[in-house]
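Missing here: one protein chain of the complex. Every other protein chain is in place.
A and B are the chain letters, set down in written order, and residue numbers restart from 1 in every chain.
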Amino acid sequence: MMSLRRSLFVLVAAPAFLLVACSGSNAAASGELSGSLSGTGASFPAPLYQAWFKMYHDEVNSGIKVNYDSQGSSKGVRAVIAGTHDFGASDAAMKDSELAEVDPQRGMLMLPMTAGAVVVAHNTDIQDLKLDRATLADIFLGKISRWNDPAIAATNAGTTLPNAKITVVRRSDGSGTTYAFTNHLSAISSEWQSKHGVSKSVNWFDGALGAKGNEGVTAGISQNKYSLGYVEFSYADKNNLQTAALQNKAGKFVKPTIASFQSALAGDPLPANMRLFVPDPAGDASFPIVTYTWILAYKNYDDANKVAILKDVLNWCLTEGQKHSEGQGYVPLPTTVTDKVRAAVNTIKVTANG
Amino acid sequence: MSDLYAVAGLGSQPVAEQPRVNPPQLERNLRSVRNLVSAALSVIAVLLSMLAALPLFSVLAKLIAEGGASLSLQCFTEEPPTVMTAGGGFGNAIEGTAYMVSFGCLLAIPFGVMVAIYLAEYGLKRRLAVVIRFTTKVLTGMPSILAGVFAFGVFVLGVFGRPSPFAGGVALAILMLPTVILTAEEAIRSVPAKMKHAAVGMGCTASQVTWKVTLPTAMPGILTGVMLAIARAAGETAPLLFTAGFSFYFFDWSEPNSPMSSLSVLIYQFASSFAERQQSLAWTAALVLVCFVLAVNLIGQFIISRSPMSRR
Partner (left out) sequence: MSHEYQRMTLSRPPTRGEVLSDRWFRWSTFGFGVAVIGLLIAILLEIGSQALPAMREFGLGFLADREWDPNKNDFGILPQIWGTLYSSVLALLVASVFGLAVAIVISQNFLPRWLEQVLKNVIELLAAIPSVVYGLWGIFVVIPALRSLLAWFGVPPSEVSSSMLPAALVLAIMVLPTITAVARDAIVSVPVKLKEAAYGLGATRWECILGVVLPTAATGIFGAIVLAFGRALGETMALAMLIGNSNVLSLDLLSPGNTLAALLANSIPEAGGMQLSALMYAAVVLLFITLAVNIVGSLILMRANRNLLGGHA
């Protein structure tokens, strides 16, 4: 029989041992900045942000840990309004009404970090699927539900289309990806505009599979034969999903490529507040659904260490980090844009009175 | 053993084993329809039982096939890979699970054992004890995600403003508590009254009897309950999803108010990843988690089977 003392020792010591055993693995770089930042928001740029921050941690300064929690753009906006995180991120830049809710003492900067495209990915054997503007909207309105629908056949002459149901996979959470996607759909379809409008979440037709995050939609498409959905380009690209060529404003069918995204973004210069949407870009070579994605940072922080870390990390992302964007399926921003954003980053300051 | 499983939340009262009674083996006419029906039903029942056990083996086989391949020391020591990086592991998730389960234990075990002592020793038949026991059963049946919702409301929305290991640990403690209470009460109650009477006869106060006689004797049963609670807590995902969150780094103790990974949340996050390394790590983490949970369950069974209080 176990003695009470020994048993109690086991009960208390075992967890305590685990605590000690597990907490000894931090090695901060000496003399440099060290500390943590927490951010949350859009899942659209999440693979890139997480990779950037991890790369910064591994290669630049192991004393700095930037946590980025991919919870959707709605969450990113709400987090900076509530002041719960050090920074937020969103693919739908904040509206004026949202900016007004931020603590005026702290102010808000919207910093474009990268740009990307929303693509229509599908799990079929159809090579080079082409979707025209009306068909695209009708599929996501639930009006076209089979792959061999005449509307799809019309733009895909010479391709055998499967006689199968289209399983539409869509986001179940509030999302900047959905915002960019519906921004485009509203520009090309009056029915979409009146029924759903531009929004971070949509009341979808029955039968569309809901999935959380770009991750979830990508998984939903790759696990379900004959499914189709919209995801950020890098998710489709890295997962080797088939993507559809979409019809742009000029009437051309354009495959998603970094070059076609750059063409789409080249049209309009960034305004002073750096908030710019291009719901339906002009140009023959432009892919039709592109968006910038923003990090939402305060103008003032009360912690000098955090300001130093944030500036250092963001500057790294805007210079060194940009070199890694393209490999991940994001659009590297031209230096004219990054210079502007870096100037804004360098205005972040510490509030005197804490 | 089934008693403790039953007490631990399956809800029924333990029952004593009864002598085996078999149908008479005298003359069996196999041409009789009645005997044939009986034999057929027996075959069906045994087949159904085997089929019911199949998923366990299917899960284990799949875990070993998919997760075994990437199993290496690296998995246990390194931080998770992002979509850009190869290699990496889930060391920080193991750290997180260990920390939050331990924290849950530190809260739930003393709390639970004290409640069990009250129920078994002081409040046996009182109305308050009946209410407490009923409340505990209610907590047992509460969906685990609601413990998460509660901790989310109090700590993530309220006190801290964002996910933290503290909120996750509290959510796990709420889930462990009823298991600890019910098993500990059962274990304490099964200590023979004779032993307690002897101690009282030697001048012990009631609390001394509890500390020096009852608890040591009941300890194997209590430990088994703790093991069951740990196994359950380690596998929980829903209550950690929005209380502790997910992180790519080992925890930074200088910034305790930041997200902490756990094995279960990592599995959920990486299950739907497109990066091959992340997906294979989801399987490996699942293999490690299941091995841990099964091992803790077996340890629990072992402790109770070695105990002198074990009834058979």
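The rule is short, and it goes like this: a contact is a pair of C-beta atoms (placed from the backbone, for glycine too) under 8 Å apart; a residue touches a chain by one contact, two chains touch by 3 or more.
Just so it is clear, the model here is predicted, and its values are computed rather than measured.
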{"item": "Absent-chain contact - pick from A:220, A:256, A:288 or A:332", "value": "A:220"}
{"item": "Contact with the hidden chain (one of B:52, B:73, B:86 or B:193)", "value": "B:52"}
{"item": "Touch criterion as defined above, residue of B:76, B:160, B:268 or B:302 at the omitted chain", "value": "B:268"}
{"item": "Positions on chain A contacted by the hidden chain, ascending", "value": "71-72, 74-75, 78, 82, 162, 164-165, 167, 172-174, 197, 199-204, 206-212, 219-220, 223-227"}
{"item": "Chain B residues that touch the omitted chain in the full complex", "value": "2, 5-6, 10-15, 17-24, 34-35, 37-38, 41-42, 44-46, 48-49, 51-53, 55-56, 58-59, 62-63, 66, 111, 114-115, 117-119, 121-123, 128-129, 131-132, 135-147, 149-150, 152-154, 157, 174, 177, 181, 201-208, 210, 231, 234-238, 241-242, 245, 264, 267-268, 271, 282-283, 286, 289-290, 293-294, 297, 301"}
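Simple rule for what comes next: only the chains that are shown with their structure count from here on.
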{"item": "Geometric centre distance via CA averages, chain B-chain A, whole Å", "value": "37"}
{"item": "Contacting residues of chain A [partner chain B, same complex]", "value": "1-4, 7, 10-12, 14-16, 18-19, 21-23, 25-26, 35-36, 38, 40, 47, 50-51, 53-55, 57, 65, 67, 69, 79, 82-85, 211, 213, 215-216, 218-219, 222, 234-235, 238-239, 324, 327-328"}
{"item": "Interfacial residue positions of chain B with respect to chain A in the complex", "value": "77, 79, 82-85, 91, 94-95, 98-99, 101-103, 105-106, 109, 161-163, 211-212, 215-217, 219-220, 222-223, 226, 245-255, 257-259, 269, 271-275, 308"}
